[in-house]
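The complex appears here minus one protein chain, its other protein chains still in place.
After this line comes chain A, so read on.
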């Protein structure tokens, strides 16, 4: 049978990877990371139920109080309950982390698919991506926020832009390899439409690396949001975010270091958990990488 008479349905579609969630408990350390992240997510979702006080309620008479039965972690310089602010702070970190990961993956995937498939687009897009990658991400993010004003949306855009080139390059490299595969050539030969080739034959190859990259982007976005807030270039200071709590704590560091240590500890645990889960996902999805890392 000549290839041009093959019914399109007979062309094998790249089998999408299958990610079993068992990797989340692959080792005791990863299981602990999964539990920690789950607890932080639950804390963010049920913040109104868990927080003992209103995180925005100013009480000047109670400023910088030590830990007590009333305020379990004490209060900040405006008399607000530190524990309630930390609990609510998880919301912003997770929303930004997840939002930036999804946005950069969607945009990076589109750019990477098109660049990997069309050589002429590739030459231009990759120079643009090289340029964006040359700008230190924090500087790029603070420049965007300083111009557009600080809101959760601008912060998310500011964090997403530097991450896009990394995702686009990853997708492009996968597409460059996959497009030479016989099943893609076959799909082109039988006249499959371009969007269909990209969506059904090329895109499934990128899912596994993108899941791994997504976790790293998420961890990096949580960190960048905290840095932006810490530098005073993030979401407005009264909003409880871990970075904002630490930024306010800077002036009182010698009096009350807990203002920096508690949110810093939670921030570190959140990023560490996401990174460890990312490593575990990579090992589960790409055994060659695991071998290379010598595990």
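Just so it is clear, a residue touches a chain if its C-beta (ideal position, glycine included) is under 8 Å from a C-beta of that chain, and two chains touch if they have at least 3 such contacts; residues count from 1.
In this text, contacts and distances are computed from a predicted model.
Q: For the chain that's not shown, choose its UniProt protein name out of "ATP synthase subunit b", "ABC transporter ATP-binding protein", "Acyl carrier protein" or "Glutathione transport system permease protein GsiC".
A: UniProt protein name of the non-displayed chain: "Glutathione transport system permease protein GsiC".
Q: Hey, which of A:113, A:171, A:226 or A:285 is the one touching the hidden chain?
A: Of all options in A:113, A:171, A:226 or A:285, contact with the hidden chain holds for A:226.
Q: Among A:44, A:73, A:96 or A:140, choose the residue that contacts the chain missing from this document, as touch is defined above.
A: Selected residue, touching the omitted chain: A:140.
Q: Could you please point out the chain A residues that touch the chain left off the display?
A: 127-128, 130-140, 142-148, 219, 223, 226-227, 230-233, 246, 253-254, 257, 260-261, 264-265, 267-268, 271-272, 275-276, 279, 292-294
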